[in-house]
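Every protein chain except one is present and positioned as in the full complex.
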Amino acid sequence: MPIDAGDTAWLMLCTALVLFMAPGLAFFYGGMVRSKHVLSMLAQNFAVIAVVSVVWVVVGYTLAFGPDVGGGLLGGLHFAGFANPNDAVPGLHLHVPPIAYATFQMMFAVLTTALLTGAGADRMRFSGFLAFAGLWVLLVYAPLAHWVFSPVGWLARRGLLDFAGGTVVEINAGASALALVLVLGKRRGWPHDAMAPHSLPLTLLGAGILWFGWFGFNAGSALSAGDLAAQALVSTHLAACGGLLGWAALEWRATGHATTLGAASGAIAGLVAITPAAGYVNSGAAIVIGLLAGAAGLYAVRLKFRHGYDDSLDVVGVHGVCGVVGTLAVGLFATHTVNPAGRGLFDGGGLHLLGTQALGVVVAAGYAFAVTALIALVVQKTIGLRVADHMELQGLDRAVHAETAYEHGGGFGSSNRSF
Amino acid sequence: MPIDAGDTAWLMLCTALVLFMAPGLAFFYGGMVRSKHVLSMLAQNFAVIAVVSVVWVVVGYTLAFGPDVGGGLLGGLHFAGFANPNDAVPGLHLHVPPIAYATFQMMFAVLTTALLTGAGADRMRFSGFLAFAGLWVLLVYAPLAHWVFSPVGWLARRGLLDFAGGTVVEINAGASALALVLVLGKRRGWPHDAMAPHSLPLTLLGAGILWFGWFGFNAGSALSAGDLAAQALVSTHLAACGGLLGWAALEWRATGHATTLGAASGAIAGLVAITPAAGYVNSGAAIVIGLLAGAAGLYAVRLKFRHGYDDSLDVVGVHGVCGVVGTLAVGLFATHTVNPAGRGLFDGGGLHLLGTQALGVVVAAGYAFAVTALIALVVQKTIGLRVADHMELQGLDRAVHAETAYEHGGGFGSSNRSF
Amino acid sequence: MPIDAGDTAWLMLCTALVLFMAPGLAFFYGGMVRSKHVLSMLAQNFAVIAVVSVVWVVVGYTLAFGPDVGGGLLGGLHFAGFANPNDAVPGLHLHVPPIAYATFQMMFAVLTTALLTGAGADRMRFSGFLAFAGLWVLLVYAPLAHWVFSPVGWLARRGLLDFAGGTVVEINAGASALALVLVLGKRRGWPHDAMAPHSLPLTLLGAGILWFGWFGFNAGSALSAGDLAAQALVSTHLAACGGLLGWAALEWRATGHATTLGAASGAIAGLVAITPAAGYVNSGAAIVIGLLAGAAGLYAVRLKFRHGYDDSLDVVGVHGVCGVVGTLAVGLFATHTVNPAGRGLFDGGGLHLLGTQALGVVVAAGYAFAVTALIALVVQKTIGLRVADHMELQGLDRAVHAETAYEHGGGFGSSNRSF
Amino acid sequence: MQLITAIIKPFMLDQVRPALEQLGVYGMTVTEVSGFGRQKGHTEIYRGAEYQVSFNPKLRLEMVVDDLQVDAVLDALVSSARTGSIGDGKIWTTPVGALVRVRTGERGTDAL
Amino acid sequence: MQLITAIIKPFMLDQVRPALEQLGVYGMTVTEVSGFGRQKGHTEIYRGAEYQVSFNPKLRLEMVVDDLQVDAVLDALVSSARTGSIGDGKIWTTPVGALVRVRTGERGTDAL
Partner (left out) sequence: MQLITAIIKPFMLDQVRPALEQLGVYGMTVTEVSGFGRQKGHTEIYRGAEYQVSFNPKLRLEMVVDDLQVDAVLDALVSSARTGSIGDGKIWTTPVGALVRVRTGERGTDAL
């Protein structure tokens, strides 16, 4: 199909925006950890970009979007090593260069993997995590992406509607995070010690970048610059607003205070929930989905205390739970006025779509949990996935990376060893 | 009209850029307050996005851009709740989805309201401010937007040229800020205590994001991706440059030092002044407007000491005064070679346009000041607009939001209450 | 030629992205200096935007891209003061407004000049540097841009392939940095004192912005939104990934630690090296170029200790050396499948292209070094290019800019002088 | 001479300094510290969960004064730093042997 | 009364406080400091080059206690702050003349 410069400009812009979410996530998470661990969070998030991107080029992309090997289960090797860059993905009819699409999808793989750094914060081995990340993209992310995002994937063909990754990205990350932290174990001192954020301004910077970048994530998933993208854009924004208001209002009712971190977390919760829905629902529904997600997120982040898993920065609570909220919400709010692809319950579509969405939830969560647990165990037993206790105590920044994040005092008393 | 993917991509990108200005503003302001108030600044700026956006969807947009109810005074309810998303705004002939335009304008409403956080910094009640914000968008912003931005508004029809919001955004914010701080009263200790910025790097980060985002604000206001947008883009940039140089040079002459904050403030002053002019003047004029704005801004920020109003972060001085400079400058520098819409004095247009621009200044400032004062008084008397003295002393971060911005020491001695 | 909205949207977006790299660079560098010098770094980087942009409008642009005065050596004055904004650059056939191109190129001039702040960090006079910057754009940058970027430049006509500035930007900056620091002299205490970074999170923020913005730099240099831009985009990203992995792996082998700053530096090294190559090589080659650059960068930053020149933040090592790597790599990896413009050694093109590229390296490095040394000496002797010793000791922030970067303690004990 | 160390609430410094200056005490060294005591810390909120921060930020003032001034300084500190609510802080004195001004090498009360 | 000053490793505070509370010592003022000593600093890496940071972060604890409690507190500090590896820190005592509680003006051990 002919290439349209407008659509291509849009998709490339959105690719850049999604890439920009990676440092955004690094700061969002980095601000939340204690100052002795912040560099480790940043290093993991930057390094994971590189590892996942290279794996994606070599074979990740083709497993996800190559011609189907049968049954909608996996892509073949047609695009291995980014071969045949001018061939379109089977079933997709776009006005953009195929390689632009491959790059856009690369950034999704990067970001989804990066989410896991939040779960394992403050105790993961750098090398172990990078090995884990490489395996995880191939064995967990790529298959799920094939099932849902590739038009020939089995869940896509069953009619699962997932605009930008409620299942592939969010539920996947949440379920994988749970498996990962169960294998990793708790941080020393958790849950007794509070482990308060060391820099909320850094976290809010991350939240701001994520909000901005999410426009690329969701409205970019329209894959062209027209009505659908415009609706996805405004829905994305409004769900963030709803999430912020929902979380803040409930938090205020429960504790008497609306916190800054709560506002940011609520916005992210809303963005997570609208991810599968952005191109299927209208503006009013987007606000409602946001509100629901903000409320759900606030309650979900407390589950870890009740059930005793140390999901450090709440990947399960925010991404997993709100991803479920959003994926199911498509079954309720999808309207043909926005997208002919499907009608939810409130658009007279009955329970059919809701059922399909529920199937998607279960499949994504189950598959991700099981395979991630396996990978984590294998890495744990081989390379090692967790640092030694004394390193955790000293802080990963110095122990693992031989660096100090902040040296505000002017850094007296340091000298070069040899020069 | 047919949708053009290039124009649509451009407008959506610009929408994202203007949204990104909101966190940018939060950091710009957040860095300037003392460290005990920084989260409050961030929380207000993030929450105001949500409040204004939802109000905008419900009824703000239609009041501003709905079909006129008569006399160019207000829009009707045609677009209430973002109804009729495919209908174009009366009088606008665009090649973009109407909802993309509505979203772009939403971000303008968000940002203008957010500017007021700078005026009331360090002493506003969180709940009171949010209530204020919701009312203010409806009663101040939306009417002004209708008068000027809607092609059927009475000021627009009178020939007022305001490319991206010299009156609607900048003068409006400045005059409203003045009314707000007169109602709020001074911060404890002002003007005796210096209240120096706690993190200029954070402020400069904000300035960088604002500069970047302003391209969306101004060049996006061309509403298509062509010659006009290109000129608006370069003019926006050059005015920022001029503003920086003007402020820095005068500051250096006056004090012997050119400060970092001065450079950033000058750039913002230039951006403010070019906002109404970006699509009407040429590159040379843009530099001159920037220089004038930089100089004007530097002098204007001192007025508060002389006149005793505590406009904490100089919304009156920077946005109000430089907004006036820019709006009047259109009357001087508008040239038909850039835009056939108008000729200023130096393009042989005589004083006519200048007179119209002056009318715009007076109307915007007068209306905004009066109605804002009223809203602020009502909120003050009902919900309350100012925190208690002891909260101001302790810092809004802990007193209002129960949080601490920075915990660099590693956060010893904190424990979870119950888990 | 007719204007295409998609191409124009793309180029304007890329212009905004490249502008955003300027604050990005400020933070990247600002985080690496000690806290008493950080504002000086930010101030220089912001002010240089303004100085270079104004000089560019007045005469820089026309020297670089005006109709040739003869021999491909310099542009004439046709575009002085941004006159004739609707005339295309001789030899360029674009679907974008000529002024959009002029603005895009303006940002390149800004960023290249800004790189030099890293070399002279912690000791340059503010006024002296700005004077230097203005002269440098005219005498070094503009001629080089004419030779290489203008289709009628003598190196361009010789077949030098430099997609986005391996010679004009990177090698130029590296060689100029070397000349500058030789004139400036070493920082007090160097190399004995370690001068460790005061805020690596700030540096990583800068790296994130630079990575994001580099998409505009390189993929924008395709000057239209199509296949070539898409390939340049992915190559840019992959080289950053390769650079990160190369640097981190070698650092880990050499010291037992992979550092956060190393990861960021490696990514930048990869981005530098792919700059000349992005639109000529395929994805696999991009990864390889990145890996080579990461390795080269790590070794090159140590040269300053061996040879005793105090290139504070490694502009020579990262930009100069990796710029050479990338420029030569085009001679090896350029493939006609990506761009018919040239075939490198591995595409059966023989050594011809490699020779031309080597010529480009030598010419750019030699010219930049010689003329920069001259300018620096002249400024040193007249205005002065270096601050007094006691100012360096006290820190440039307070001594030059009369400001303090961080006031986390709440700023007790400060009062306004007069009000 | 005595070294007087005072722990006070951070925002009281602007009251304390003028009170001391009235006694002719201009020199002082101030440190930002964390105080544990009867004042029981405070509660903060992290994603909806309340947690206890067991210390409060304080300022630690240190000033060497002449023996004759000790009582007057103690009184001035108590009255200027007091808010009346818990956590106002403590003041203590320790004996000083030698005092030297670095700039001049002057010793004893001359160095004040 | 005596002022006990203890320099400890930062992460040991959570062990030390309960040990002191058992002795009835709740009040304490804590400062973040840099310690130079036998423990030889550590190596960091800056763009592939190793450099030496010659100090280590420590916490400085100060508590005024009744003379009778000094020995018990010293013992409790030593046993709770010890990791056994170099750099565990020092404790010293200095005599206190007066002690005042700012809030009430109480003096002496009443002010504790």
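Order of writing sets the chain letters: A, B, C, D and E. Residues in each chain are counted from 1.
Note that a contact is a pair of C-beta atoms (placed from the backbone, for glycine too) under 8 Å apart; a residue touches a chain by one contact, two chains touch by 3 or more.
Because the structure is a prediction, the values reported are computed rather than measured.
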Which residue of B:P23, B:G262 or B:G342 touches the chain not shown here: B:G262
Interface residues of chain B (partner: the chain not displayed): 194, 196-197, 250-251, 254-255, 257, 259, 261-262, 265, 298-299, 301-302, 305, 314
Touch residues of chain E, complete complex, unshown partner: 2, 5-8, 31-38, 54-55, 58, 60, 70, 74, 77-78, 81-95
Where the unshown chain meets chain C, residue by residue: 189, 193, 393-394, 398, 401-404, 409, 412-419
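Basically, only the chains that are shown with their structure count from here on.
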Between the pairs B-D and A-B, the one where more C-beta pairs touch: A-B
Greatest separation from chain B - chain, by CA centre: E
Gap in Å, rounded to a whole number, between the CA centres of chain D and chain A: 49
Distance from the mean Cα position of chain E to that of chain D, given in whole angstrom: 18
Per-residue multi-chain contacts in chain C, two or more chains: 4-7, 9-10, 13, 194, 196-197, 199, 205, 255, 257, 259, 261, 305, 406, 408-410
Contacts with two or more other chains, residues of chain D listed in rising order: 11, 14, 32, 34, 36, 44-45, 49-55
